[in-house]
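Okay, handing you the structure first.
Removed from the display is one protein chain of the complex; every other protein chain stays in position.
Right after this comes subunit A.
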Amino acid sequence: MTTLRAFTCDDLFKFNNINLDPLTETYGIPFYLQYLAHWPEYFIVAEAPGGELMGYIMGKAEGSVAREEWHGHVTALSVAPEFRRLGLAAKLMEMLEEISERKGGFFVDLFVRVSNQVAVNMYKQLGYSVYRTVIEYYSASNGEPDEDAYDMRKALSRDTERKSIIPIPHPVRPEDIE
């Protein structure tokens, strides 16, 4: 029981209960505006009947069609602690996948901290698998390398042979990913 709608600038003033989570990054305004300007359909927020923001997903479409790399990307997905265990993240992911399907993407991908077991398991349940490990993808606020990421993928219907998700055995560095 949720209202799902497009994320707007005014929501930035109301998302503290979601963003005060230690694993949810609060980005600079340009970052949000860039997504809103370029991929507004991919930025969806869930609102509770009382008006509280429950969670949001932020994503984009990118990659070369010719090389069969055109895909949906999950940039951020976060649900406030009090609205967890309702299947909201799954619902938001489903929407992002549907949008990516419509755009003719081959797959959807995302990066997640290897230590974030809760998230990794959730994505696995939603049909995602680890495509590769990206070494020192995350950095701490002082700029020091902090942690590795899994690049997880799920094939969309356009990728009939599910070629896009065949795992790469060797870890890569952040500068090697596109």
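What we mean here is this: contacts are C-beta pairs under 8 Å (C-beta built on N, C-alpha and C of every residue); 3 or more make two chains touch, one makes a residue touch a chain; residues count from 1.
Rule of thumb we're sticking to: contacts and distances are computed from a predicted model.
*Asks:* The chain dropped from view, which UniProt name applies: "N-alpha-acetyltransferase 25, NatB auxiliary subunit", "A-type voltage-gated potassium channel KCND1", "Myotubularin-related protein 12" or "Glutathione reductase"?
*Replies:* Hidden chain identified via UniProt as "N-alpha-acetyltransferase 25, NatB auxiliary subunit".
*Asks:* Of the listed residues A:45, A:99 or A:134, which contacts the missing chain in the full complex?
*Replies:* Of the listed residues, the one touching the omitted chain is A:99.
*Asks:* Touching the missing chain, which residues of subunit A?
*Replies:* The missing chain touches subunit A at positions 1-6, 8-10, 12-14, 16-17, 19-23, 26-30, 33-34, 36-38, 40-41, 47-50, 52, 54, 81-87, 95, 98-99, 102-103, 115-118, 141.
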